[in-house]
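Following this message is one structure expressed as structure tokens.
Heads up, one of the protein chains got dropped from this complex, but the rest are sitting where they should.
Note that the chains are named A, B and C in the order they appear, and that numbering of residues resets to 1 at the start of each chain.
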Amino acid sequence: MKFAVVVFPGSNCDHDAYHAVKHVLGQDAEFVWHKDASLRGADVVLLPGGFSYGDYLRTGAIARFSPIMREVTRFAAGGGPVIGICNGFQVLLECGLLPGAMLRNRSVQFQCEFVHVRVEQVDTPFTAACVPGQVLRIPIAHGEGNYYAEPDVLTALEANRQVIFRYTTASGDVTEAANPNGSLNNIAGICNTQRNVVGLMPHPERACELAVGSRDGLVVLESVVKSVSSAGGALAGSPQ
Amino acid sequence: MRVRVYVTLKPSVFDPQGRTVTEALHSIGHDAVRDVRQGKYFELDVAAGTAAEASRIASAAADTLLANPVIESYRIDVDDPAAVGPGAAR
Amino acid sequence: MRVRVYVTLKPSVFDPQGRTVTEALHSIGHDAVRDVRQGKYFELDVAAGTAAEASRIASAAADTLLANPVIESYRIDVDDPAAVGPGAAR
Partner (left out) sequence: MTSGPISDSVLERHGLKRDEYARILEMLGREPTLTELGIFSVMWSEHCSYKSSRVHLKTLPTTGPRVLQGPGENAGAVDIGDGLAAVFKIESHNHPSFIEPYQGAATGVGGIIRDIFTMGARPIALLNSLRFGSLDLPLVRRTMTGVVAGIAGYGNSIGIPTIGGEIGFDESYTGNPLVNVFCLGISRADEIIKGTASGAGNPVYYVGAKTGRDGIHGATMASAEFDDKSAEKRPAVQVGDPFMEKLLLEACLEVMKTDTLVGIQDMGAAGLTCSTCEMGSRGGAGVEIDVSLVPQRETGMTPYEIMLSESQERMLLVVKRGREAEVERIFEKWDLHAVCIGTVTTDGRMRVKDRGTVIAEIPNTALTDEAPLYRRPMQEPAYLAEVRRFDPAELGAPAAPAAVLRRLLASPGVASKRWVYRQYDHMVRTNTLVTPGMGAGVVRIKGTTRALALSADCNARFVYLDPYVGAQLAVAEAARNVACAGGEPIGATNCLNFGNPEKPEVMWQFAKAVEGMGAACRALGIPITGGNVSLYNETDGRAVLPTPVLGMVGLLEDADRAVRRTFREAGDVIVLLGESKAEIGGSEYLKVMHDRIAGSPPALDLAREAGLQRLLVAGAKTGLIRSAHDCAEGGLAVTVAESCFDTGIGAVVDLEAVGAPDQALTSVMTLFSESASRAIVSVVPARVPELLELAREHGVPARRIGLVGGSTLRFGIDGVPVAEVALAEAQEIWETALERALEVEPALA
């Protein structure tokens, strides 16, 4: 099974995602350059973290115009699993594959630290191997992860069960103190209405080995492997 | 032609930077500044024959890139060489 | 009173953001925008009786906090309720 790791100019978690997929998970991974026109038959698309275009102007604002994003959009429309992590999530918001926008963290600082997130829904390709309500300890590293959506959008997100990850305490309680950045409803990650496109601010790919502090993030990648294989490739959205 | 684009967060959107600036101003005694909202300001050099054309080009740039309509709105100001510019320069 | 403060990088100071935005605009076909410089824009709510006083207060805030005098300069615009505001709002 193959993951396409999209590389934008300024991506810097591309190698981390590649390492997690290839060397920890043991699946196939390939870098796809943002100017490429094809996802090369990948089963999963991963938009990695980093600072595409330096985060200049707004996070993800410029990357969304990259040629590969047309392919990503088509892949997503066909039901293919797409995950955006951190900056990748911001790109998905800017290009409209996911609703809402990011504001500066409440602290007005970049924050790098471990947080806890609760898995809210397990019927997405990236949470299928999770237990409902499972709490994951994974790191964040961002300056703009303060999720915002207009009230009606937010209501719809909750009604449609599109909130996939929420910041909580270690025991899974949604509290103000557990919210690292001011996100509405403690939202850490969401999916689209078709549920195949997921974006989240925390970095599961940084939490795949105990040596680096946690392996709680691995379940996110394992989920998609499970989903794709059980669907017998039916999830793959790109006409090959 | 010089075009100025002002991008601001919509009034309903919380502005963490503005709040921090307000608090910092208060902490150093600038209490008369009751509230601050922070936005972005762009000076564009636009190849256009008329102010209307320049404004149209700048709007297109703002719509596609400079502003995010989910959270921001914008305002455009063309420095028409014919007219007198607004505001006290400093 | 509403006061607008426009902070821009001094002309001699390099603006990597502006350059990147310019290139991005070109890459998506907005070639008529020849150059972009990016600055900051603040809307202040100032407790002041007159436009002059509001301007003085905003200047003090800009001098101490809103602008970094080493690399930036600023311009102030008071929304005098008596006068008619400039620019096309949107």
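Observations
As a working rule, a contact is a pair of C-beta atoms (placed from the backbone, for glycine too) under 8 Å apart; a residue touches a chain by one contact, two chains touch by 3 or more.
Since the structure is predicted, the reported quantities are computational estimates derived from the model, not experimental observations.
Summary of contacts with the chain left out: across A:Q109, A:T175 or A:S230, the touching residue is A:Q109. Seen from chain C, the chain kept out of the figure touches residues 9, 12-16, 20, 23, 68, 70-71. Across the interface with the omitted chain, chain A contributes residues 9-10, 12-13, 15-16, 19-20, 23, 33, 49-51, 53-56, 109-113, 139, 141, 143, 203, 205-206, 208-209, 211-213.
Convention: only the chains that are shown with their structure count from here on.
Centroids of chain A and chain C (each the mean of its C-alpha atoms) stand 35 Å apart.
Centroid to centroid, with C-alpha atoms defining each point, chain A and chain B lie 32 Å apart.
The mean-CA centres of chain B and chain C are about 7 angstrom from one another, to the nearest whole unit. Along chain B, residues 65-66 each make contact with two or more other chains.
Multi-chain contact residues of chain A (touching two or more other chains): 57, 62, 65. Interface residues of chain A, counted against chain C in their complex, comprise 53-54, 56-57, 62, 65. Here chain B touches chain A in the complex through residues 9, 12-17, 20, 65-66, 68, 70-71, going by the rule given at the top.
Interface residues of chain C, counted against chain B in their complex, comprise 4, 6-8, 18, 21, 24-25, 28, 30-48, 55, 57-61, 64-66, 73-77, 86-90.
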